[in-house]
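Here the complex is missing one protein chain, while the rest keep their positions.
Naming follows writing order (A and B), and every chain is counted from residue 1.
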Amino acid sequence: MKVKYIINGKEEEYEIHPGEVLLDVLRRNGHSEIKGNCYLGTCGACTVLIDGEPHTSCTILAAKVNGKHITTIKGIGDLNNPHPLQKAFVDVGAVQCGFCTPGTILSAYALLKKNPNPTDEDIKKALDGNLCRCTGYVQQVEAVKFAVKLLKEGKDE
Amino acid sequence: MSNFKSIGKDTKKIDALSLATGQPMFVDDVSFPNTLQIKLLYSPHAHAIIEDIDTSEAEKYPGVKMVLTYKNTPHVPHTTAGQGWPEPSPYDTWMFNEKVKFVGDRVAAVAAETEEQAVEALKLIKVKYKVLPAILDPEEAMKDGAPIIHDEPWITGAYDPKKNLAAHIDIRVGDVEKGFKESDVVVEETFETQYAQHTPIEPHVTITYLDEYGRLVIRTSTQVPFHVRRIVAQALQIPVQKIRVIKPRIGGGFGTKQEIILEEICSFVTLKTGRPARILYTREEEFISARTRHPFKVKVKIGAKKDGMLHAISLYALSNTGAYGTHGLTVASNAGSKTLPLYNKAENVEFISDIVYTNMPVAGAYRGYGATQGYAALEQAIDMVAEKLGMDPWELRKKNHIKAGETSPIFRALGEGREGVTQYIQSCALDELLEKGAKEIGWFEKYGRPKRNGSKVRGVGMSMHMQGSGIPLIDMGAATLKMNEDGSFNLLYGGTDIGTGLDTVAAQIVAETLGIKPEQVIVYASDTDLTPFDVGAYASSGTFVSGGAVLKAALKVREQILEVAREKFGEPDSKDYILENGKVISPKSGKSITLSEIAYDTLYVKNQHQIGATGSFVSPYSPPPFAVHFVEIEVDEETGEIKPIKYVAAVDCGVPINPNLVKGQIIGALVNGIGYALTEEYHFTPSGRMTNPNFMDYKIPSTRDLPEIKVILAETYEPTGPYGAKSVAEININGPIPAIGNALHDALGIRLHRSPYTPERVLEAIRKSKEKKLEPVDPE
Partner (left out) sequence: MLKLKGIEEVYYPQTIKETVDILRSHGDLAEVVGGGLDISVFPNPRIKFLIFLDNLNLSYVKDSSEGIKIGAMTTITNLIESELIKDYMGGSMHSILPEIATELLRNQITIGGSLGKREPYSDIVTLLYGLNGKIVLSDGEWDEIVSINDFYKENFKRLLKERIIKEVIIEKYTKDYFFSMKRYVRNATDIALFNMAILLKTEGNEIISARVVAGSRPKPAYLMQEAGEFLKGKELSEDLAEEFGKFVEEHIEVGTDTRTTEEYRKNLSHVYAKRILLEAMEAAK
């Protein structure tokens, strides 16, 4: 069957098997920026935003979200114009192997849209589904706080 | 130190922005047309002979191109351990074996057009097993009459396979029996550590293809590209020159990728079909069939004099190496070699270890590498000695630890598979770590004064550690540096950045040496065709060994640059020249020239030559980093739940070349260690099948499982390391089990002898201790 998504602002149409999950459909169609492999919704590396809300794409049936807006890490910034969150993760040293990074940043992105002034607890809660084995999370939380600052500065300009 | 321009700076990790913006950098982010997908069939039995295997139906399944079993693959004994040659691990496996030795051992592989077809075809493979009695416990495995797991006639390098002994270690210094008799206080206890898995978020994944010249190219998620090349050549009986191994960005390794696990199978399919091939582990396969941490049972005995000086230490380590002996000997060696020298004041020391085969999942390299298991036992026994002496365990450690200028006979006696190398400590900030860490946690106010709030009790615990920086006289790395027109440099080196940031550290070392910015160093690493050799990412060798090679190459290039400048300036001597901001300056004459001018000149104009050099580094030194950990925990007496409240890691890793990256290593390791101490373990059925191969039931820490974490760096200058640096990658994973175990004792006076310290185990220990208190005291 055919499905249509608006991925990072661009409309894309894919041919899918009705039982497929979103992760497989997206990666098969060139979206290598989405990682993941547990297929149980437990590691978070496959996180994407669906209508702005973070979900594990490995547990989302591709057919179910037909027509929706999907945001991947490429939708929030790029090498020339990184989003303050991407910049913050780099500056604070929150990126080690980088495999969990796109998913973690998207969860943080969704948090800051809902709550531009999160506490440490808010940040930890928002990121609790993105497992990381490299950083031990501390610098990731610091990066989100730094991003809050950068976003505020950006608004003041 | 403060004069450094690049060393000691939080240089942005050179790949961080690319990773944070989702560039295709990992093995599986690039796909090739016409790729065959490979899936593996595993043994449901812990111990069985494959009497027959019929793949005819599977071969006929639509889309299937090839089915592999022991019948049609090379029978070349080798080890899967990614170690230097000759590997100190037994050659105890073929690509596929005739006998399966654990639930999860591989039986066959199907290569098909799609993963789904491969999975369906696997179901059609008919295997006739002759099930043999399985041996799941290492102590049982060593007994007379136990079934022999490795009865292959072709096995080599195992200590005594008929007794299921993959290896055996016996090191004695002085006379421990005499030492114990001479001691005023003797403590003896046994501690067990559990199976655990690294769970890198990126699983093992390999893609192979033939290039335009018909050479095999292996694109794989590995820590050891050069070992992959050599061992694949060996296992497939093809020349090394026919193979190229490329290591792109890796999504974490932690030791499980210090193995040659999937590369031979994938390569074989490509060689036989001419087509690209792809294979990766599902998360479940990662748990069951990749590698794990060796479960240890460590018996510690310590004798001390009443003034607190340790006099005799004996460690007996029983290591369960699982079905294959990869890393068995060396991990066990580290349980002694990275622990005992810390307490070098004890003149009588003994380390004995049996490394035993069982029909259990295969253990291999895992961050900490035996030191973790050794310290889990030793650091708790140290606290027990302090208790018997009526001494603060902080005092006991302060009195006994190794100091700068000192050595220990263990360094030489216990190497990794061969004799070690005597080390003299040249940098050690242990006293500063002890002071600062204790202050940060409030040790002297809190220790011995557990704080109770209803049923919740708080206590503090500590542990002290050393590790190493590479394996002396064994680990070698090399780097090639060459100059470009604009004064930038290409650094081609074998060092293997698995996410740690080693490439950035390497750039900083070049930048510091040549007076340029790290951004002007283009790093390309770990490609067996394009970069010189490096053993790979293990033994905490990155900064020290790979970085050492980079420094060597940079120093040679520096000389070349200065010579060209000298000639251009017409001066007799370049000794006092300064390299700064991309320029060479002669301070006496004030003359200066930019690196770019030198480059244009030497590439195009006069005396043309490529400014560049290769440096190799191998060292008799392996300077230990040091760490002291402190933790405050809160135990719920009624439920047994332990909550870590605050964790302090005080670390001496020499000069931190990139403090942010160092901090990342420290925190990442200790959080992993907290998982290992409190929640991570494998569960098995009585027949040896692992029952929790997923994150739902193998619990690793999330953001909501963290204590308050404080990192304290005490800087020292290590003369043998590049710009004074030592390693930091492994050491901090060793702290949590003993620190938390000691804190539990401070809080409730109980000690657990098995990790992880789950609420069920803690509650049981609380109950037992309450019962003991009620019993009439037995005169001993």
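Heads up, the rule we're going with is that a residue touches a chain if its C-beta (ideal position, glycine included) is under 8 Å from a C-beta of that chain, and two chains touch if they have at least 3 such contacts.
What you are looking at is a predicted structure, and each value in this text was computed from that prediction instead of being measured.
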{"item": "Sole contact to the chain not displayed, among A:112, A:126 or A:147", "value": "A:126"}
{"item": "Per the touch definition above, residue among A:24, A:91 or A:142 touching the missing chain", "value": "A:24"}
{"item": "Residue touching the undisplayed chain, where the options are A:7, A:34 or A:58", "value": "A:58"}
{"item": "Residues from subunit A at the interface with the omitted partner, ascending", "value": "1, 17-21, 24, 39-41, 44, 47, 53-56, 58-61, 63-64, 66, 107, 125-130"}
{"item": "Touching residues (missing chain, whole complex) on subunit B", "value": "115-116, 119, 282, 638-639, 675, 678-679, 683, 691-692, 696-697, 699, 701-702, 704-705, 758-760, 763"}
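FYI, only the chains that are shown with their structure count from here on.
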{"item": "Between subunit B and subunit A, distance of the C-alpha-averaged centres to the nearest whole Å", "value": "30"}
{"item": "Touch list for subunit B against partner subunit A, complex", "value": "10, 12-13, 15-26, 28-30, 198-203, 249-252, 254, 280, 282-283, 498-501, 660-661, 663-664, 667-672, 694-696, 700-704, 706, 709"}
{"item": "Of all residues in subunit A, those that touch subunit B in their complex", "value": "32-35, 37-40, 42-43, 45, 72-74, 77-79, 82, 86-87, 89-102, 105, 123-125, 127-141"}
